[in-house]
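Written out below as structure tokens is the structure these notes cover.
The complex appears here minus one protein chain, its other protein chains still in place.
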């Protein structure tokens, strides 16, 4: 077994703004998030609407070619797609048995095509850029009372809260274990939820104190 | 200048859901008896036992709590009717910086404070970096806030509040959670500020350095004035055990 190259301490991906992004310089990395998501949408409609062995195969091939052109690390891409490959194989085999090879192939390949394409979009787009695009895209909702800057702030507040709540959950679990209650969800989940609300309260206060609601 | 005019705070004691609508009225508790004072000194300390009402007093000053009776004015602005103006003048630092820091990274958190200055996003970020550099946090600007030490977090909380240059700084036990070294850092920083500072503290040495000390006990200001007498009175109160905390 090959040891992983030393790359310093591994950062949990939800702590940073990047998410499941993999840095790179392919053409897909350079395309903006808007067009990529739109393209994914078109592909999704095509995969569901178009049937037949030839189109199914064609869409799958185009997707694989696109994925290869993104030059993403093989390992992480495989890891992301593997579960759906297993599902596709199982369901595909079941459908071949029940409804014939054409249906089996289409069901299995359609799944893999869409998941692979979406994985590629996610891996070539920084999460914060995608969220910025979302905030911009929801600008027109200003008229119905949803202000984009509030959404942007909500995203920041949420990202800030995740590590804290995760630590709380761990602490609560350890406290429960110390009392021999770690298998009782009431001793672990209820205190974690209560502390989440308390945290929300103090966050609300902090926002108010800093004049955010004014 | 901070003016309390007969300012008192009452609240409903938290009632259990089953008690509602059953005819019995909820219990009203007094968090602060009506208090009148004018605070113009540059350094004001507030001391008192846990649960005595110090935070309530502090929170009145930037409108985080509103008086149930009387008024609170900051430079003439009423906290109840002109809260936004009050909060532009009064910065507030909490005990627990984890509660105060609401954004994922230091630069975003300071930039959040700067929103009220009406700068655009790029200008806010640039300003935030300058502020962080001034507080010696430049290298940590992009780290997750959750990766900072407690002392660094409190320093960042102060940076975020001072970024908008408020005229008054209210600090509710800012050093209670810190080790001795960080306590010194924060104390020195507060001592050096040009602003008016109202400091709620359990640190009697810090209180003794103030120009004026309020002692709060059982929801009442029981002493207002000379630091030395205040500290002596507080020690007596603690020793007599009359105060429940």
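As written, the chains take the letters A and B, and residue 1 is the first residue of each chain.
As a convention for this text, contacts are C-beta pairs under 8 Å (C-beta built on N, C-alpha and C of every residue); 3 or more make two chains touch, one makes a residue touch a chain.
The definition used in the following text is that contacts and distances are computed from a predicted model.
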Protein name as given in UniProt for the chain not displayed, "Polar amino acid transport system permease protein", "Biotin transporter", "STAS domain-containing protein" or "NADH dehydrogenase": "Biotin transporter"
Where the missing chain touches chain A, by residue: 13-14, 18-21, 37, 40, 44, 80-81, 83-84, 87, 91, 95, 99, 103, 106-107, 110-111, 113-115, 117-119, 121-123, 125-128, 130-131, 134, 150-151, 153-155, 157-159, 161-162, 165-166, 169, 185-186, 189-190, 192-194, 196-201, 203-205, 207-209, 212-213
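Rule of thumb we're sticking to: only the chains that are shown with their structure count from here on.
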Geometric centre distance via CA averages, chain B-chain A, whole Å: 40
Chain B partner contacts - residues on chain A that touch it in the complex: 15-17, 153, 156-157, 159-160, 163-164, 167, 199, 202-203, 205-212, 214
Of chain B, residues touching chain A in the complex: 62, 64, 83-84, 87-88, 92, 94, 96, 98-104, 108, 112-113, 115-116, 144-147, 160-161
